[in-house]
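The structure follows.
Every protein chain but one is kept in place in this view of the complex.
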Amino acid sequence: MSTFHFYHPIEIRYGDLDPQGHLNNAAYLTLFEQARICYLRRLGLFREGQFFLDIGVILADVHIAFKKPVEWGMPVRVGVHIVKIGNKSITVEQNIVHAETGEVFAAGEVVMVTYDYRTGRSIPVPPEWREIIQRFEDL
Amino acid sequence: MSTFHFYHPIEIRYGDLDPQGHLNNAAYLTLFEQARICYLRRLGLFREGQFFLDIGVILADVHIAFKKPVEWGMPVRVGVHIVKIGNKSITVEQNIVHAETGEVFAAGEVVMVTYDYRTGRSIPVPPEWREIIQRFEDL
Amino acid sequence: MSTFHFYHPIEIRYGDLDPQGHLNNAAYLTLFEQARICYLRRLGLFREGQFFLDIGVILADVHIAFKKPVEWGMPVRVGVHIVKIGNKSITVEQNIVHAETGEVFAAGEVVMVTYDYRTGRSIPVPPEWREIIQRFEDL
Partner (left out) sequence: MSTFHFYHPIEIRYGDLDPQGHLNNAAYLTLFEQARICYLRRLGLFREGQFFLDIGVILADVHIAFKKPVEWGMPVRVGVHIVKIGNKSITVEQNIVHAETGEVFAAGEVVMVTYDYRTGRSIPVPPEWREIIQRFEDL
């Protein structure tokens, strides 16, 4: 089993719930996304105020396994664990866990492609990113 | 100017932003709503795990004045201040302020009507609510 | 009572609902917003593929009166009616009505300020906008 070196706590909002009273399935991707950006910020690869067109990643693939419904008021945190850096892609394991018990509510994988939003084309993973992420993840 | 006795810190998510890179206007209502529910929880009028059909309030009216765009990464908190308790309605002042400087990004008012979701009808404000809120707000 | 010359039909999504099973209050602003952009497109003031940073309007003020809950599957359309063009602002009446019966679920006003997103400053309403809108609305 993989080890997460980064978790971001996120508060479930009433606005994340659906008529079943649970975290709506689309909101899992919103939480995953927020945690990924906070991960990039933590590693110094994204700075507040930076124009988002310069982030340079686009999603290629997402998978989520839903284990147990998330309810309002539950303290959760969202894990981000980069497991592979390819030529033009970065593979991330993510999960949503109870902040206290560690119980896993959902687990998934996300493949991001490094991307130039100005030209609309994929680009090689910048060497600086590769180096910083490898060091952080101990790849 | 009114005094807020309750603020709830909320993290702006990437998913709250729109193509202009700012907090989308609809998300202000999501933040207001989340802060109101946390206010009710704080006063013991709503409990986690409680079925949401039992909350018993429905929105009648909302007003927001947008002062200054909110960006990702800005630390904000959302104020909730009940200023009037009518027969079947509760008037709330709300705002979104910078958590450190206090700068006001948006200010608004929300009128909630106490409501029975089972019957689909408005109901008088419960005496327990009136008493607890009056004490908290010093009305 | 004002006359709406533009309505845009919008399908209520499951994702717009909240635990009460009704259209969530924040979603009203999402519907209002979508209808305003379709109004601008209809008048030729916004074109698909145009970069959204060039739309040049920012919200200053929003008011909504909620009349009756909207449920999934209800056929609704969203009205847009510009009632006033100021120096740097445009005032819009909006509503959400049943597409067949005309019953009003919500009514509101939105004040937009013409804005240069590159410089972050308000700008005068472009004469072309004023002329086209006045003609359409018979102002």
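Going by the order they are written in, the chains are A, B and C; count residues from 1 in each one.
Keep this in mind: contacts are C-beta pairs under 8 Å (C-beta built on N, C-alpha and C of every residue); 3 or more make two chains touch, one makes a residue touch a chain.
Since this is a predicted model, take the numbers as computed values, not measurements.
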Listed residues B:Pro19, B:Gly44, B:Gly86 or B:Gly102, member touching the removed chain: B:Pro19
Interface residues of subunit A (partner: the chain not displayed): 18-20, 24-30, 33, 52-53, 58-66, 69, 117
Interface residues of subunit C (partner: the chain not displayed): 10-11, 13-15, 17, 21, 30, 33-34, 37, 41, 48-49, 51-52, 71-74
Contacts of subunit B with the absent chain, listed as residue ranges: 14-15, 17-21, 24, 26
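Assume only the chains that are shown with their structure count from here on.
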Cα-superposition angle relating the copies subunit C and subunit A, to nearest 5°: 180
Separation of subunit B from subunit C, taking each centre as the mean of its C-alpha atoms, in whole Å: 24
Subunit A-subunit B separation of Cα centroids, rounded to whole Å: 29
Residues of subunit C whose C-beta touches two or more other chains: 18-20, 24, 26
